[in-house]
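With one protein chain withheld, the remaining protein chains of the complex are depicted in position.
Chain nomenclature is as follows: A and B, assigned in order of appearance, with residue numbering initiated at 1 for each chain independently.
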Amino acid sequence: MTKYELEKRFLHGGDYNPDQWQDYPDILAKDLALMKLAKVNTVSLGIFAWSALEPEEGRFEFAWLDKIFDEIHAMGGNVILATPSGARPAWLSQKYPEVLRTNDRFEKMHHGGRHNHCFSSPIYREKVAIINQKLAERYGHHPALLMWHISNEYSGDCHCAYCQENFRHWLQVKYGTLAALNAAWWGPFWSHTITDWSQIDAPSAIGESMVHGQNLDWKRFVTDQTIDFFEAETKPLKAVTPDVPVTTNFMADTVDLLPFYSLDYGKFAKHVDLISWDCYPAWHNDAMSTADLASKVGFINDQYRSLKQQPFLIMESTPSGVNWHDYNKTKRPGMHTLSSLQFLAHGSDSNLYFQWRKSRGSSEKFHGAVVDHDNSADNRVFQEVAHVGELLEKVQAVKGSDKVARVGMIYDWDNNWALDDAQGFQTQDKKYGLSLQNHYRYFWNKDIAVDVVTPDHDFSKYDLLIAPMLYLMTEETMAKLGAYVKAGGQLVSTYITGCVDENDLTYLGGWPEKLQEIFGISVTETDTLYPTDRNGLSYAGASYEAVDYCSLFKTTSAETLAVYETDFYAGTPAVTVNAYGAGKAYYIGARTGYDFLAAFYGQMVHDLTLDHPFVETGNDAVSVQSREKGDQTFYFVMNFSETAQTITVAAESTDLLTGEKVGKTIALAPYGVKVLVP
Amino acid sequence: MTKYELEKRFLHGGDYNPDQWQDYPDILAKDLALMKLAKVNTVSLGIFAWSALEPEEGRFEFAWLDKIFDEIHAMGGNVILATPSGARPAWLSQKYPEVLRTNDRFEKMHHGGRHNHCFSSPIYREKVAIINQKLAERYGHHPALLMWHISNEYSGDCHCAYCQENFRHWLQVKYGTLAALNAAWWGPFWSHTITDWSQIDAPSAIGESMVHGQNLDWKRFVTDQTIDFFEAETKPLKAVTPDVPVTTNFMADTVDLLPFYSLDYGKFAKHVDLISWDCYPAWHNDAMSTADLASKVGFINDQYRSLKQQPFLIMESTPSGVNWHDYNKTKRPGMHTLSSLQFLAHGSDSNLYFQWRKSRGSSEKFHGAVVDHDNSADNRVFQEVAHVGELLEKVQAVKGSDKVARVGMIYDWDNNWALDDAQGFQTQDKKYGLSLQNHYRYFWNKDIAVDVVTPDHDFSKYDLLIAPMLYLMTEETMAKLGAYVKAGGQLVSTYITGCVDENDLTYLGGWPEKLQEIFGISVTETDTLYPTDRNGLSYAGASYEAVDYCSLFKTTSAETLAVYETDFYAGTPAVTVNAYGAGKAYYIGARTGYDFLAAFYGQMVHDLTLDHPFVETGNDAVSVQSREKGDQTFYFVMNFSETAQTITVAAESTDLLTGEKVGKTIALAPYGVKVLVP
Partner (left out) sequence: MTKYELEKRFLHGGDYNPDQWQDYPDILAKDLALMKLAKVNTVSLGIFAWSALEPEEGRFEFAWLDKIFDEIHAMGGNVILATPSGARPAWLSQKYPEVLRTNDRFEKMHHGGRHNHCFSSPIYREKVAIINQKLAERYGHHPALLMWHISNEYSGDCHCAYCQENFRHWLQVKYGTLAALNAAWWGPFWSHTITDWSQIDAPSAIGESMVHGQNLDWKRFVTDQTIDFFEAETKPLKAVTPDVPVTTNFMADTVDLLPFYSLDYGKFAKHVDLISWDCYPAWHNDAMSTADLASKVGFINDQYRSLKQQPFLIMESTPSGVNWHDYNKTKRPGMHTLSSLQFLAHGSDSNLYFQWRKSRGSSEKFHGAVVDHDNSADNRVFQEVAHVGELLEKVQAVKGSDKVARVGMIYDWDNNWALDDAQGFQTQDKKYGLSLQNHYRYFWNKDIAVDVVTPDHDFSKYDLLIAPMLYLMTEETMAKLGAYVKAGGQLVSTYITGCVDENDLTYLGGWPEKLQEIFGISVTETDTLYPTDRNGLSYAGASYEAVDYCSLFKTTSAETLAVYETDFYAGTPAVTVNAYGAGKAYYIGARTGYDFLAAFYGQMVHDLTLDHPFVETGNDAVSVQSREKGDQTFYFVMNFSETAQTITVAAESTDLLTGEKVGKTIALAPYGVKVLVP
């Protein structure tokens, strides 16, 4: 059993940067006292500490780190130790400029910023291996070491000669021959046939940008190259500490918390021992309700949990606000508690913060932290963090549990990239991720657990599988979906599905025959609407709005559930269901509002008895999420609204947070949360 | 008689890229079968086929092209053969980087994209000459060859050393001395006096950009350089096939279908044997009505027809949608027929498509095409194309006819460039093209034919000549306009007219005396309004809104037709007319809505009896356009609305599309069209 496996506590703590405060001994002393007050049990050290660890080439200074390691250990805490590759010392950039990136206009970057090193540079890899080796040797067997935190928020790409050469090599391995590459990239289009490997460059705003197969391969290469760098970082660590788990902190995009765009985390997940990620919901924003945002938080946590089908870590979050949104509003009282427990409810085994203490200078000095510039425990944020620390201890029984879902959704990075690149439909934004969130919303409202998986996952565990907008779909995926339905699965698909193969080449001869067979329809056209255009769906006696996209199709064996209401295709099928083997395949031809999806999935949930077994009368503003351990189920009941709410459940229970008995009618204060055990 | 002159059919077909499908023999076989079904009689070959024709330097492969040439011939079809210069093979960019452009930040482009070669590069010219020569020798006397399609959609510019040197040479030829150049460029301003030719660069965002004479000369040079490249491309073809006409496909800008900005097509038109162009109206968009857009389509087709005063070709259009608009909506049933016949109605002798078949990969795979990925004749788009093919045969009698207009409008590229560059007025967008479209709209609504010509055309053929916003006006043009009015012409001019000469230097001493003489007024100020500012015109007992610009002026001999209603110039003249010789010159001082123009031109049309002789009761949503051949007139009657419409005409007639007799009252279905012969 590793230290991590032996840890009974939920992790509480976060990024700690004593390297910034070496000239402030009183601050360093205060940190430890405050950590105890805040019930901190885990700190992440060494992120961006390279210049402190190796102030000049080959001269290492570990004394400061030794000290804090020992102190954390002395207070019974864990250390998550980072490799420092996320930012280089200035001496390294100066002596070896090759470690700096070249951007997509072929400009060589100058030193600065962070997360901007070349993933190919042999010297950078060598220097990272050396420092990682030193860290492993010095701290690998320290009793406080819990886990390795590899670099920080990997992202971006580089267009230097090394990276170009690696890309070409990657392509040679993939395609073998130029004939195969030209076939996949549809070479003759615009005379883009490649006749020598050396003619290939990465896509560039001042070079090639319209060869979609190349664009897609570049994004895949960037993921592979990043993973390769990660593996190179990990190698010296694993050599010394084969049993210490490694992770790297993942991210999400925009205030909608969409899956991170630039790296295929589906692939990356296979290379980390456990997933950790940095979650920053913009609570109390003025573009959506608290429940709207909470559902998005639920979606992405369920997704990142599903990638490895196991609990994950929140590696970074903020106890108050961030500093990089357009408007950096702080959390209202109670929201930090609610939000922290929501992470647990969706499968997190931690609530770690960026950052323990606000820095004094530079760009992140106003990013939320446990300890503010006042260096005090006597303020709202610190006290709510300490309160969360106490609650995490109270719900310790939940540790070791996991979520179980009967509903699966498919999200695919390849698909998102290809769809985003596609010239056609609505060119600017196809809204793939947002569409998935819209489908997910029904299940969140109804407290039904959902997994969000990639196409290579096992679908057989799901009673219902939802695969919207799978524009890029391999024949293998088609076959898997067919087998899934045939065996009794319920599959839901939508407009813009099954258009291209893994090379972003369209299927020829009409909508793929396999899909025709599964869905009992044949798609003939996709009508793209202008923003103010509207069509309607007539479904089960009611009318629903259709926007953005309307698929036109013919049914063969499918039954029509809804028809279009206007335009030249009025009266033709809009939503269908097809009995296929022991299962059913549904096709939703148009993008709709939430109202239609609620009606549609309401019927399915009823038919499949997917209703939450514990919740008798739910509430769209109250989310109930379960974690299970053996026979025991823990119910997280969370009020994501600014008013008191009530739900009724099937049984009386105990609230682990308070130890109080709770009846079948559960009243929740604004932002109220309970963790119930029946 | 050339093959083109002998062709009795309207051309139907379009861009065909068998080079993309050499690995798909079944597709190639199906193409020919489908072409027959679609009544295709003409294909454009070889656009972007350089890498297929010359896969490595000096090795040519024509077998695939021979085959398709013979097949097209065998089915009685024509080939429009393109020179392949629109995109380079990768080997060419790799071996000779000089063929790639340098942008206006002096960044050297990398290989990729298309339409981005240097027009000066000696090597590129040499390589193009060689391949063109080969094509001429091999296909110049093939019986299927109808026409040469030179390159594709010429556009852009290059800032490499060759181009800079050519620019300097062009300036030396134009100005002779630096004194003359400095006088024209107003050299001393900001110390910009040039003292050596070598000091001159092209305008650049990181160099010189504020010398307006230089900016104007650069745009003129770019046109001349592009034409020079075109001539160099054409030379080897003309040597072998002096009788085969050459054209190159022109373009329009934005969804408003404004005249293409970057090249002076007025000049370019003199170098092509016939004009062809690529027309992509965004039908059914949500920013304008169908009639609004149809009028814009009419405007630009009339303009491109007028440039050579002869029928032109639609070289590219889409049977469904495009892939490069923000929202790529497809045509509603009937719109393709209506839109195709509208092209003919304005003087097109073809309806050719981009593209025959959707490509399978890369950026244009969702661009509309006759044949979709389903490879089938059994879909809405193919069937409507086939229907258009039939209709084109039914109206074959129209071939050989042309349009005759008594109303002329002036559009001038030099003027547009100078006006666009002008610092002053509304800086961002002076709306020159949109203003012309607004004037044109009245005549379109009233079914009155209009020519849109450049200032070097003969005006004497027009009863009415409309010249809005001729900010840049040479003394030669003033003299021409004066002579035109003196001889009895009716001239309409507007605000922002006669400000600068051919060097973008202002006229001194007040509004040019010649214009004062013609219009009987003297312009003293131009009031530029903020977007929400409004003034009013009091005209013929009614009040009309004035926006954007109000000229302030004094009348000398002119009669005042309208006065301003508010602000410090309330009561002063806003619209005037001056009797000058046998004609009249009108000046409209303010930008107005369509309502005023309708009232104003309504009176003129009445006075000049410009009313359509055939239309008795017209309809703003129904456009009637005539083509004339000897004594015969063909009336295209087109309903650009989503509802049924009626007009009444002077005589009974026969509809060529159906062969049916049509009475004086003509009822049109939504998007309905008839081609009538009385």
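Assume a contact is a pair of C-beta atoms (placed from the backbone, for glycine too) under 8 Å apart; a residue touches a chain by one contact, two chains touch by 3 or more.
All values derive from a computational prediction rather than experimental measurement.
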{"item": "Contacting the left-out chain in the complete assembly, out of B:D201, B:D463 or B:E545", "value": "B:D201"}
{"item": "Candidates B:E61, B:D326 or B:D567 - the one touching the absent chain", "value": "B:D567"}
{"item": "Hidden partner chain, touching residue among B:Q396, B:T524 or B:Q632", "value": "B:T524"}
{"item": "Contact set of subunit B toward the excluded chain (per top definition)", "value": "105-106, 183-196, 198-199, 201, 204, 206-213, 422-428, 503-511, 524-525, 527-533, 567-568"}
{"item": "Positions on subunit A contacted by the hidden chain, ascending", "value": "17, 19-20, 22-23, 27, 48-52, 55-56, 84, 86-91, 93-94, 103, 107, 109-114, 284-286, 321, 323-330, 332-333, 358-367, 373-376, 379-380"}
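By our rule, only the chains that are shown with their structure count from here on.
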{"item": "Centre distance in Å when subunit A and subunit B are each reduced to the mean of their C-alpha atoms", "value": "49"}
